[in-house]
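Take this structure, written in structure tokens, and hold onto it; I'll ask about it next.
Note that one protein chain is taken out, while the other chains of the complex remain in position.
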Amino acid sequence: MSGEPVLLEVEDLSVDFELRGVSVNAIQSISLKVSAGETVGIVGESGSGKSVTSLAIMGLIKEPGFLRSGAVRIFGEDMLKLTSRQRRKHLGSVVSMIFQEPTESLNPVFTIAQQIDEAFKAHGSMDRAQRKDRVLELMKIVGMPEPEKVLRSWPHQLSGGMNQRVMIAMAIACNPSLLIADEPTTAVDVTVQQQILLLLRRLQQENNMGMIFITHDLSVVSTMADKIIVMYAGQVVEVCDTDDLFQLALHPYTEALLKSLPENYSALNKRMDSIKGTQPAAGETLPGCRFQPRCNYARELCSQQKPVLNVIEEFSPREVRCFYPLVSDSGTT
Amino acid sequence: MKEISPSEILADLTPRQEVWYKLRANRSAMTALIVLLLLIAGAVLAPLIATHDPFEQFTDTLLAPPYPAAESRPGFLLGTDDLGRDMFSRLLYGARYSLFLGFAIVVFSLVSGVMIGAVAGMKRGLTETVILRLMDIMLAVPAILLAIVIVAILGPSLANAALAVSIVLLPQFVRITRAAVISEMNQEYVLASQLDGSKGRRLFFQAILPNISAPLIVLATLSFSSAILDIAALGFLGLGAQPPTPEWGSLLSSSRELIEVAPWTVTLPGLAILITVLASNILGDGLRDALDPKVEVL
Partner (left out) sequence: MLQLLLRRLLLVVPGFLGVTALTFFLIRLAPGDPILLLAGERGVSAERYAELQHQFGFDQPLLIQFTDYLWQVLNGNLGTSVVTQTPVLEEFGKLFPATLELAVIAMIFATIIGIPAGVLAAVKRNTVIDHSITAVSLVGYSMPIFWWALLLILLFSVNLGWMPVAGRINFIYDIDRVTGFMLIDTLLAGDKDAFFDALHHLVLPAIVLATIPLAVITRMTRSSMLEVLKQDYIRTARAKGLSEFSVIFKHALRNALIPVITVIGLQTSILLTGAILTEIIFSWPGIGKWILEAVYRRDYPVVQGGVLLIAGLVILVNTTVDLLYVVINPVLRRR
């Protein structure tokens, strides 16, 4: 999205987990950019580090997690260099986050009204009456049926879909510039999923918000994101515009992911491809490429050296972490 | 986001090995275990280790303080009491009473509690309700009070005190067993076993019991602590061990009036109780953590 201001710039972000003296790498050298109005999708399996990345951006990594390196610049200001107090001013007001399990993510002993009201109290100076109006208004914005009734309820009394709307309301309460959505529809009924996605889309357009959309589901991200980052085993392996990615994947892992989509079920071969093997266990360090054990195209170099993220000019803007990225004609590197 | 744990290290261990591994990693639990073993050894070997006969009165060494005080007497490591009896030997023999009784009480409560609880959990219906109500009533009376009353009825003696404490500790075992049995009865392996022809006692002992052993083990260890404290309390109140039996609680009772002139007769027996119960509790906590599959290992 050229022309739009860059909201978020993540540079070389790495997080380790320390467990009784053993240091385990969770994410390594993650970099990304999000502009106003743009949606960046982060795709990967469970354990690929997508959630850790989002929490690191928010500055919410706590023990036993440790930030090893990196910068997270929001409007140019590095969040990681701020004190927690300073950072807290941004959380919920400049950058907000919604999570995967909406009912679990809401405090069971407070009513919905209390929890949304809190978002205003933390970042604003409206009086009680103003807040009350705003809260009701938010309920309507997120399309909540029977808003007054919902506001008086407790989270366990509402469905997952309704609670996710509540979370979204809390997140956009203070008009954030950036919204991070961590698997927002994974735990929600299929019928409601579409509604939530449409809601997010609409809110983004209305407020020109930047959005990071994290998911393991390629079909969902294809409808939501402008640009896609594919993560594997804690690293970024491919960065690409959405349309380009679905035309042609350059990293073997991405290709395998695309092939395993139900819609790519090969009627001819009558089988669904799945990717053999599993991600390396955390802490397992390989001398070469992290995907090499499961890669269909692996060659000798792949198990000996670690590939870096390269920019592929011909398919700009693309980045791939592979010695032998796949190109449409056979095998030429 | 789930926490990452090096699961491959544990992947090769059987559940039993895993428990032992986790326990070994818990240093305080291991220390507690060693302390308890030492205490048990001391109690068992008391006749060999004790410096004197615990009942013998040495009339020319009354109220001698322990080493390294100025007026301490040679040979009487921890001093003597008002009748000239050696504290060290009395404490050592006292360990026999406390530890042995503790075990006996726990075994009795465990076995009967599990039996009753199993019946309640498997039979359900009226039997279950009656048993539960009975246990609730027993729990409504404060532990010591119930024990005191039982002893009052049966007459004060160490054996009656032990019986009283066993009865007092019974309800906990019944409840846990019943709850565990009920939740296990719905599991598939039980249904499978029943289809196989198992029922009643066989079903319980072979199929269910091994799976509910974890909370029972923890409760047993913690009940051991309670048992020791309760026996000591009854001894202190004169309702348990009778003089001159050197049970730790009754040692405290007889030395209460000596508190100003011979404080060691008060501090030492209590310290012995404290150390034993502390070790037992730490071990119980450690066992609970080790047996809980949700607790992270590293």
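We just call them A and B in the order they show up, numbering each chain from 1.
Keep in mind that, in the parts below, a contact is a pair of C-beta atoms (placed from the backbone, for glycine too) under 8 Å apart; a residue touches a chain by one contact, two chains touch by 3 or more.
Quantities reported herein were computed from a predicted structural model and do not represent experimental measurements.
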Per the definition of touch given earlier, which of A:24, A:79, A:167 or A:214 contacts the omitted chain? A:167
Which of A:35, A:53 or A:105 contacts the chain that the document leaves out: A:105
Looking at the full complex, which residue from B:26, B:80, B:109 or B:225 touches the chain that isn't shown here? B:225
Residue of B:174, B:212 or B:277 in touch with the missing chain, whole complex considered: B:277
Using the touch definition up top, pick the residue from A:119, A:138 or A:209 that touches the left-out chain. A:119
For chain B, which residues lie in contact with the unshown chain of the complex? 133-134, 136-137, 139-145, 148-149, 152-155, 225, 229, 232-233, 236-239, 249, 252, 256, 259-260, 263, 266-267, 269-270, 273-274, 277-278, 280-282, 285
Where the missing chain touches chain A, by residue: 58, 60, 84-85, 88-93, 96-97, 99, 101, 104-110, 118-119, 122-123, 154, 156-157, 167, 170
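Keep this in mind: only the chains that are shown with their structure count from here on.
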Between chain A and chain B, what's the gap in Å when you average each chain's C-alpha atoms? 53
